[in-house]
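Excluded from the complex is one protein chain; the other protein chains are retained at their positions.
Moving on, here comes chain A:
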Amino acid sequence: MEELTWTGSMGAILVPLITLTAAVFLTGVVVQLVMGAFAPEVKLQSNPDGTLQGRGGLLGRLENYTGWLFMLLVALIVAFIVIAWFMPYGDAGILGEVSKRFLPTWIALIITFVLSITFKRRLGLYGKLFDSTIGMIGFGLVMFWVFTSIFVGLFDMIGTHDPLQQISGLKNKTPGVVVPEGQDEGFFPHYLLGGDNLARDIFTRMVHGSVIVMVIAPLATIFAFMVGITLGLPAGYYGGRLDTVLSFLANLILAFPVILLFYLLVTPEIVATGLPNFLAAFLFVFPLVFFGVLINSRYKNQAGKNGLLLALVLAPLAVLYFSTISDAGSPLYIWPEALDLFDIPGGILVVFVSVVFVNSPTVFRIVRGLALDIKTRDYVAAAQTRGEGPWYIMLWEILPNARGPLIVDFCLRIGYTTILLGTLGFFGLGLPPESPDWGSTINEGRKLLLIFAHPALPPAIALLSLVLGLNLLADGLREESLKD
């Protein structure tokens, strides 16, 4: 076995082509920016042949050309990815092999996009997303990591080695290094992106890291939203003293430097006191309260249906709640072992709680602002005149009408939570040091960054692409929802 080169045999043609196209495209964009600053206002002109023209002249042509160049660039990169699938092992180079490993993800992505674009007119806001390029790119990036984490986490597909397996002799080796014979049972002949400081496969660790991020970030954001909504709606709707107190508390948490808060909450000494468990017990109650009030406020006049629905929703939630917060090692050991469905490893619970804790005040402020705005609308006054209860108005009149900004913020906030998780990992807080999540691996890699730069780069780029995807997705959603 030879070491892999970056691009393999197809690199000889495609790489210079892609570089050239990219260079011309970037120059075009810069020239266009400079010219655009001095260009006159765009006016629609009618041509003699009866057609309409947006912008003519040199700038207009340049805009067209850069558009085409961008398409060409995308086509070349897609060709690079697709051709690699059909090449025998070793010919496609490192990038080609990486692309091959991601094959399940690619297939899932293609299916999603084909289906969504075909039926986009019937899919509401989600379908409208496919009208905006930015939104589609963002959605693609996000779904790439979603599918990757599903295939890695549930089917153990994409990774090439075990994320914790160390193979001697591969410490800090550069990408494409050959795995020595007889070292690895499920034999994969190369470390695609090289070995890290402890001779583990960087590529495998990167894809396994996506699972941790994809589990914690959206869940933590959902919890933060539950807390923020349950507290923010009454604060905005009732106002007065309740609002003053809650806003003061929210501002208190927001005035804390986030990193100081993490250091104070996540150190092993504090974890030993059980403080995070108590905090978890407090924060995780909010979903129960939220759903309880949501159902009760709507069906309280239909006693039978109300009781049934409440029991159906709250009983499983309560079991989940107690299974989550009760832990044999912690001071909050209140739930019988027989009913304890699962144990969350201590580190993950602490990280989860602190991320929810940091995020919820911001959500609170957003929801409170929206509630303040919407409660002056006529339909709220109509509901009040009908004699609806305050919680019905908050949860069934105000909340659905605040969904647009909340959905956009939800996307942004998942990205922000991912950044926070990375920050925690970067300072070595919370998750165990061998955990493959992106923050911890960046932290591992940065210690030797000036000597071996390659271990820190893949997780950094992975995190960047996910957060960027979420931001672009939010931007696309905002743009499309404003068009309504």
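Structural remarks
Basically, contacts are C-beta pairs under 8 Å (C-beta built on N, C-alpha and C of every residue); 3 or more make two chains touch, one makes a residue touch a chain; residues count from 1.
Following the convention adopted for this analysis, contacts and distances are computed from a predicted model.
Missing chain, UniProt name from the options "ABC transporter ATP-binding protein", "Glutathione transport system permease protein GsiC", "Cytochrome c biogenesis heme-transporting ATPase CcmA" or "Oxidoreductase": "Glutathione transport system permease protein GsiC". Check A:Ile13, A:Val82 or A:Ala272 against the missing chain and you find that the one touching it is A:Ala272.
Summary of contacts with the chain left out: across A:Leu58, A:Val78, A:Leu115 or A:Ile461, the touching residue is A:Ile461.
In the complete complex, the hidden chain is touched by one of A:Thr21, A:Thr230, A:Asn277 or A:Asn471, namely A:Asn471.
Although one chain is not displayed, chain A still touches it through residues 29, 32-33, 36-37, 40-42, 63, 134, 248, 251-252, 255-260, 263-265, 267, 269-270, 272-273, 275, 415, 419, 422-423, 426-427, 439, 442, 445-446, 449-451, 453-454, 456-457, 460-461, 463-464, 467-468, 470-472, 475.
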